[in-house]
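A single protein chain has been removed from this complex, and every other one stays in its place.
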Amino acid sequence: ADELQCYVNASVSKADEPASTQTLETDPNLPIIIEADKTEVSKESAAKFIGDVSIRQGNNSIRANTANISSNRDRIIASGGIEFSNQFFQAHSDVLEADFNKSQLSLTKTKYQLDNFAGHGQAGVFLIDEKNQKLELSDATFTNCPPQAAPDWQLKSEKITLSMQDEWGEAWHSRIELFEVPVIYLPYLSFPLTDKRKSGWLYPSIETSTQSGLDVSAPYYWNISQQMDATFTPRLLSKRGLQLGTEYRYLTKNSEGEIYFEIMSSDSEFVADDIAGSGIQSRNAINWLHTAQLNEFWDTSVDLILISDDSYVSDLGFKDLNEVDTHVQRRVSFNRIDKNWDLSINLRDFEVFGSHSRPYRTLPEISLNYSGYTQPEGWSLELPAEFAWFHSEEKSLPNAIRLHTEPKLSWSIYRPAWELSIASSLASTAYHQQNITEVGEVDGYDTITRTLPRFRVNGRLILERPVDWFDKSMRQTLEPRFQYLRVGYKSQQNIGLYDSVLLQDDFIGLFRENRFSGIDRIPEANQLTLGVTTRLFNRFNREKLRLSIGQILYLKESRTDFSDFNFNDNEQLIQDINERGESALALELDLDIRKVWFLHYGLQFDAQQGETRKSQVTIDYRRDEDHLLQFSHRYLKNIANNGIQQLGLTSFWRINSQWQTFASFHQDLRLNRTVEAQAGLLYQSCCWELSLGWQTKVQSNLAANDSQTSVATDERDSGLMLSFTIRGFGQSSRAARKILNRGLFKYREPHFLNQ
Amino acid sequence: YSLETDFGKNIIIDANQQKLDLKNNTLTFLGKVEISQGSLKMTADKLEVIKNESENNQQELLIATGQPALYTQTLESGEVLTAQALEIRYLVAEKLLTLKGEAKITQKDSLVNGDKIEYDLTKQKLVASSNKQSGNKVRTVLTPKSEQ
Partner (left out) sequence: CGFKLRGSYAVPASMQFICLEQSASPALGKELTKRLLRSKVKIIKDKASCVSLVLNRDKIERPVLSLFPNAQVAEYELIYKVSYTVTFPNQEPRTFNAEASRDYQDNPEAVLAKSKENKLLQAELRRHAAEQILLQLASLENR
């Protein structure tokens, strides 16, 4: 419908195999077939071919007026009306020289065309280096705009090399001409021919923002070897200063990894937090990612981040971290996975941004899980065991060593239409933790042990029936589910909260064994959870409706009164837990109407107090891939002592085959402010794209002395974003969506089974 | 110089039938004609040996015709040269070979065919050409040196 008609007489590439898998190299043993009007061959002197000469070897074919082949058969020289073609490109020239020893072939004063429109242009010398799978063009032009008209953009360079193997191009001493007007001179430029080797944003991009001013960055990719590459990204922020980002990636036989670091000697906008008072304004960050197979059994993974200050990520951004993230995790882990058991050793530390209490760290946490015993049919025994050393630099938080094991015997049976499993386990835990004095200080250690039996039965039934839904014949499935949970009571008020926080009660959450994320709290339970999931499938088996409703029914009030934690200074945690004592109802609905209208509705409702704890609605209108609108509304009664009420609107609207608009708007209804707004235009022509976007968003001020989550920030950042991309260098499909998704809120596509 | 020694030897020809035409100084052989001169061998359906007394030296011309007529010889490098054509002319003294009509010459790593091929046996120089009307071209196939 709106497809861009770029390439009129599209000559489809001849090779059926995709060009990238074929190699440029011609098999030297292939015979050379030469046809001509007249041929002279003699022992000493070269063989001459005159008149409408055609030379073919493998995929290479040459046409010329005359051609000579040296007596020892290793050099061909052809001249006059040369046409060279193989599965990658065609070239017209007037002199051709081929050297079989170096397996090189060069054409002078060439007009060339890369296959499937990857690009075309002219070259003083067009050298094909078969051994290194490379093309070397000297004083050449390159563009991928349609050949008929004058090119909108063109690269004029002293030297261009196109590596077929790495699908990568490099140009030296080049001028970029836009509409035949020279615009930029670049000593060196590297660009991807496809996005196989290095995806991601690799073109110069220009943005502005009130916080950082003009933000120009131009990445340079250095393909060191097959196993190593590096990308250097000098970045100029007019209000802050110069920053250099460096990413080094490596690959060995059984390990791979990446070191990414950013250096900024001084940031004029940055006021070092007064505690340090050092006044230094340098801001740096480094991240080391590494995974390796140590030996046949053990593998390790490392993810270490060091960041110079709290507001680094929100001011300058760092890799794919979200600028609104509250923390980063540093982790080193060793894992061993065997048939029946697995063991993992984790060292975990966190860097929390903003003035929050110092986090707990596990130095280390060792967990072993044996689940080998599965005979006879249906029975299984699991022996999970854990050791953890929790440590925090916060003076008021006690350190602790925790030992835990929970042998679990379960029996389960699976039939086509129903499933049942019964499990009982004995949670036994020992803490060796510092105790908290009245004045909130921590001193000597003492030990607490806790043993609690747990019993759980859960099962589900799977029913089906044909049904008429708005006079269309559909198949409906109905899956009622139940879980009975019985856990003994033990007072746990003296046990600290190390890795346990209350979990959300969404539909799947209702069927959990424990309502806390860790085992520092195992609340008493005598409850029955009932739930049902129903789905509608059309005759193509595409899911059209999906509805799940579930509720916890408390047969007996839990004596582990959530309020008995003497967790002194963290009121918000206590207040948060108190409210969850009652029963929770969860509902999730997804509806697809003729693949044009989509509805998602999620609800968490507190039956006892009759109030909505959480609700979210998303309505999508999708005429097609290029015309879509999305409305969303979120309500949350309490999260970490804050309420959330937010409205969202997102739209992508293509105007015609070249112009597209994109916009997104998120309003905080409680604080009555725009959390983020974006709007933009995208112009796409056959071989280049220009996108102009405007965005404004709230900005956290984490360096401020009081940056609790509930303290509303009044800082705001807005700016323009201009990005010029050469199309065809690595296809950039769904460009509008990629640009919008660089903001805070991403466009979320509805998902249905067998869509 | 085996090539030279070849030419020093006398030419042996045998065939089913022989005819002598003194007036035109032409000796004609018919039926499974086989000519050999040292390592040089030719087979053809018909062979005319024409002696030409006109210039001072003796000018002998062999014209072999066949469907096709064949010609093989071992060159001084040990390579075997084979040729075939509807008509093969061989000027013995000048050691000039002319093949006409579906002419084809194969040497160790190269093969040439065309409408007409002239081959100078001493200089080992070959000139192949195609006549315009027939529309077919001179075709050379070079197999890479590596197999030598």
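When the chains are written out, they are named A and B in that same order, and each has its own residue count from 1.
Methods note: a contact is a pair of C-beta atoms (placed from the backbone, for glycine too) under 8 Å apart; a residue touches a chain by one contact, two chains touch by 3 or more.
Note that this is a predicted model, so its numbers are computed, not measured.
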| item | value |
| --- | --- |
| Where the missing chain makes contact, among the chains that are shown | A |
| Options A:E180, A:D338, A:E393 or A:E464, residue touching the unrepresented chain | A:E464 |
| Candidate in contact with the missing chain, chosen from A:E25, A:D499 or A:D626 | A:D499 |
| Selected from A:V271, A:L555, A:V596 or A:A640 as touching the chain missing from the view | A:A640 |
| Touching residues (missing chain, whole complex) on chain A | 314, 322, 324-327, 329, 337, 348, 350, 352-354, 356-357, 359-362, 390, 414, 416-419, 461-467, 477-478, 497-501, 503-504, 506, 508, 517-518, 537, 540-541, 570, 572-573, 616, 634, 636, 639-640, 642, 644, 646, 668, 671, 675, 698-702, 707-713, 715, 744-746, 748, 751, 753-754 |
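Just so we're on the same page, only the chains that are shown with their structure count from here on.
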| item | value |
| --- | --- |
| Chain B contact footprint on chain A (complex, rising order) | 28-43, 47, 49, 52, 69, 72-74, 100 |
| Chain B residues within the chain A interface of the complex | 109-110, 112, 114, 120, 123-130, 137-147 |
